[in-house]
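I am attaching a structure below and will ask some questions about it afterwards.
All protein chains but one are shown at their positions in the complex.
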Amino acid sequence: MMAGTVEQKLAAMGITIHEPISPLANYVGFVRTGNLLFVSGQICVSPDGQLLAKGKLGAGVTVEQGAAAARGCAINLLAQVKAALGDLDKVVRVVKLGGFVNSTPDFIDAPKVINGASDLMVAAFGDKGRHARAAVGVASLPADCAVEVDGVFEVA
Amino acid sequence: MMAGTVEQKLAAMGITIHEPISPLANYVGFVRTGNLLFVSGQICVSPDGQLLAKGKLGAGVTVEQGAAAARGCAINLLAQVKAALGDLDKVVRVVKLGGFVNSTPDFIDAPKVINGASDLMVAAFGDKGRHARAAVGVASLPADCAVEVDGVFEVA
Partner (left out) sequence: MMAGTVEQKLAAMGITIHEPISPLANYVGFVRTGNLLFVSGQICVSPDGQLLAKGKLGAGVTVEQGAAAARGCAINLLAQVKAALGDLDKVVRVVKLGGFVNSTPDFIDAPKVINGASDLMVAAFGDKGRHARAAVGVASLPADCAVEVDGVFEVA
C-alpha cells in the first residue's frame, strides 16, 4: 500500500513506521471502541528490541536522553495505530497521552521528557496532533526502561 | 437472577462475583457514559476486607503473590461491572486496564504482575477480554496494597 500523507511527512523526517512491538504479556496493542482507539503503554524500545534509554531520570538518564526515548515511545504508538487502521491518515485527533517517566524522587522535569512524544505527534499530525496529556514520575518501569507512554486517539 | 454465561464460566473456575467493594472515599465505583463504562481503581482486597498482598514488589512481595493480587483486583473490577450492568454477559469488550504496582525503585517486572489481571479477563471473556493495557511501578498505593487496577469497558 502506498504510504499516506502522514507517513510521507514522517519519512521526510527520517522516521519509518515499523511493525508494532509485541506486547510483553497477555494483552493486545490496541482496542478500538466506536471512534476511539485505546493504545497500550509503549516503552522506549527500538524495533530490534534495544532500549532507547535504560534507567532513571535523575540518576544517569538526562532530560535530552529521556525526551529522545519519549519520541521513540510515540513512534511505537504510531506503529500500533497503523496496525489498527492501516493508514495513519485515518487519525482524526490525538486525544490524550499518558506519560510515565522512570524517576528518582527528586526528578521534577517529567514534562520536558514527555515533550519528546508530544512534539512527534504535532510533527506528524499538525493541529490534529495537539493532545491532552498527563506526565508523572513513577518508581519503576518494565525492563527498567526510562519512559512509557500510552494514548487515546479519535479515528475515522 | 440466573447467572449469565460469563459468571457460569467464572464459577467453574471457583470464582464468585461478590458485591462490589465500597469506595474508600468520596467517589463511586463506576460511571457509564454512552457505551463506555469507566471503573474506579480497585485495590487487591478480598470481599471481607483483607488485603491479598500488602507491601512492595521488590521488597517482600513476590511476582507470584503480586500476580495473585492483580487477579483479585480484576475480580473486584468485575464486581463493579456486574453492579453496573446486572450481568457480565453485557460486556462487549474489555477496552483498557491500567495497572499500578507498588514497587521499589529497582522492580522491573510490573507486566508479569499485571498479567494476573489480564489472564483473568481473558479467562472470563475469551477474545472479548483481550485489552489494551499500561503497567507501571508506583511509589505507594492506598492502604499499602501491592496492586491497583482500573478499567474501561465497552458495554451493551
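When the chains are written out, they are named A and B in that same order, and each has its own residue count from 1.
Just so we're on the same page, a residue touches a chain if its C-beta (ideal position, glycine included) is under 8 Å from a C-beta of that chain, and two chains touch if they have at least 3 such contacts.
All figures in this text were calculated on a predicted structure; none of them were measured in a lab.
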Using the touch definition from the top, which of B:G66, B:G98 or B:G129 touches the missing chain? B:G98
Specify the residue from the set A:I15, A:L51 or A:V136 that touches the hidden chain. A:V136
Residues of chain B (touch criterion as defined above) contacting the omitted chain: 23-31, 33-34, 38-41, 56, 98, 100, 104-105, 138-144, 148, 150
Touching the absent chain: which residues on chain A qualify? 34-36, 58, 92-97, 103-112, 114-115, 118-119, 122, 130-139, 152, 154
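Criterion: only the chains that are shown with their structure count from here on.
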Distance from the mean Cα position of chain B to that of chain A, given in whole angstrom: 25
